[in-house]
Structures are given as C-alpha cells and as structure tokens.
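Removed from the display is one protein chain of the complex; every other protein chain stays in position.
Lettered A, B and C in written order, each chain numbered from 1.
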Amino acid sequence: MARAVNAGHCEGLRLDPAVREDARRRLLSLRGHVDGILRMLDNEQVYCVDVLKQVKAVNGALNRVGELVLRSHLQEHVSTAAQRGDTHHLVDELMELLKYR
Amino acid sequence: MARAVNAGHCEGLRLDPAVREDARRRLLSLRGHVDGILRMLDNEQVYCVDVLKQVKAVNGALNRVGELVLRSHLQEHVSTAAQRGDTHHLVDELMELLKYR
Amino acid sequence: MARAVNAGHCEGLRLDPAVREDARRRLLSLRGHVDGILRMLDNEQVYCVDVLKQVKAVNGALNRVGELVLRSHLQEHVSTAAQRGDTHHLVDELMELLKYR
Partner (left out) sequence: MARAVNAGHCEGLRLDPAVREDARRRLLSLRGHVDGILRMLDNEQVYCVDVLKQVKAVNGALNRVGELVLRSHLQEHVSTAAQRGDTHHLVDELMELLKYR
C-alpha cells in the first residue's frame, strides 16, 4: 500500500490549476506593492512607521497566498494521504512549514 | 514641551539613511524571490509544498526588513519620545503595528 | 460514502490517548509556569521585560501543546478524511484555527 515518495518531488501531487492561477494573480499584485515600498524608500523624508505599515500589508497579502495554497494542499493531498500511504511524509512536511509561521 | 504630531506625517522622524538603503537592498532581493515563485507557478507540475516553502522564505525576508526598520525606529524615535513629548502617539502606532504580526 | 458530521461533535474522531496524556502533562507544567509569573507579579520591583520573557516562554510551551495535537489530528483524522467523506468540514475547521496563530 505504501508508495515511495521523494521529498520535494511528489509526482501526481500537483497544485490545483485554479489555485495556481489565483496565487499567480495575487503574487503579481504583491510584487507591485513591493515596488511601491521601494519608491517610498526613494524619499529621504520617509517615516519608519509608514514603511512598517506597508511591510505589514505585504505580509498579509503573502499570508493569504500561503493560506490559499495550504487549503488546497489539505483538501487535495493531505485528506487522501491514507489512501496513497504517504501520510507520514505529508504531515512531517506540513508541521515543518507551520513552525514560526 | 508637547509637540503636535500629525498621524502619518511626523516631520523630523525620518528613517535613518543607512537603514533605508539596507531595506531597499533587501526588498529588491525579495522582489526577485517573488519573481522566482511566479516562475515556479508557470510549471503545471508544481507541488503545493514547494510553493509554500518559498512563500515562507519570502515571509522571513520581509520580517527581517520589518525588524530592521522597527529597531531603527525604537532606537532613533521611540527612545527620544519623552524629550519631544509625542510618546502616546508613537506607542499607540507601534502597538497597532505589532498586533497579529 | 459521505457521513454527516456535527460541527464540534465528531464521534470517532477522538484525540489519540498517548497524545492526550502528553498534552495533559505539558499543560500541568505550563500551569506551574503561570503560577511562577503570578509570584513574580507579587514583587513590586518586577521589571517589565522579565515578565515579558516569562509570558513568551509560556507561549512557546502552549504552542508545543498545539503542535502536538495538530500533528496527531493531521495524522489520524485529516489524512483519512477522503475515506470518511468529511474533508470539507475538517479543512474549514483547520484553516479557521490556523489564522492568526
């Protein structure tokens, strides 16, 4: 029943196409936001807290990308792990990722 | 002694130039990292957890930018707030930022 | 194949006994740690940062309890969700819990 799984190369366990597209769209927007912070930093008068607020906003946007991909991963791959026999590998991988998020 | 402070427009409380340059350099590198995730997402076979790992790495890089700016802000502005008389404003601003980091 | 699941009352989905015992042991120790902070607060000279350090240590201990239970839940229940047919419920529940951890 168990199936050999290469760490970081799980054939068949690919990211859902709709989620992939949503993640891409959000990361493009996030990259624009980072460009905005870079422009703020051109201003010699820039106030620390205004930079911190923008950094926090990008952090929030990045977390939403992570949640999107994590939800899809739980839904598509973790919930079916017992059937494939790679539960231990997937759970170890996840717990590592969830540390110090 | 107290000095009026406009929220979000604190004249004189500007980000230290060396920190500004360091933050800029880090954000440029981080933007490159986001581009790397976008390229990963072009691959139909991409594995969820590989995306999550990269998202987490960018998150870490972003947090280091935040720590850099926060440290400078504490050092330069918060530690001198009593002398200027804008302690309440700076502390409220900080506590708001530190929520749900 | 799908099975009705009452939110918050999942018969059969009980916490593994060994994990339950480990969590209990850790929470007893954590309660002792909280008592230690309460004794610190009896001291009029107590320094803020010493309290913050202890609060952070308890936070770490609490997170380890959470990780323990989460790992067991992923291993025992989420990985078998497709077989039982309650994937959506378990994933929604988990994503809600992982917000702002």
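Note that in this section contacts are C-beta pairs under 8 Å (C-beta built on N, C-alpha and C of every residue); 3 or more make two chains touch, one makes a residue touch a chain.
Nothing here was measured: the structure is a model prediction, and the numbers come from that model.
Note on the chain not shown: across the whole complex it touches B, C. Contact between subunit C and the unshown chain involves residues 8-11, 13-15, 17, 20, 23-24, 27-28, 30-31, 34-35, 37-38, 41, 44-53, 55-56, 58-59, 62-63, 65-66, 69-70, 72-73, 76-77, 93-94, 97, 101. Residue positions on subunit B in contact with the hidden chain: 67, 70-71, 74-75, 78-83, 87-88, 90-91, 94-95, 98-99, 101, in rising order.
The working rule: only the chains that are shown with their structure count from here on.
Counting hops only between chains that touch, subunit B reaches subunit C in a minimum of 2. The most central chain, judged by C-alpha centres against the centre of all protein C-alpha atoms, is A. Here the CA centre of subunit B is 30 Å from the CA centre of subunit C. Computed from the mean C-alpha positions, the centre of subunit A lies at a distance of 19 Å from the centre of subunit B. For subunit B, the set of residues touching two or more other chains is empty.
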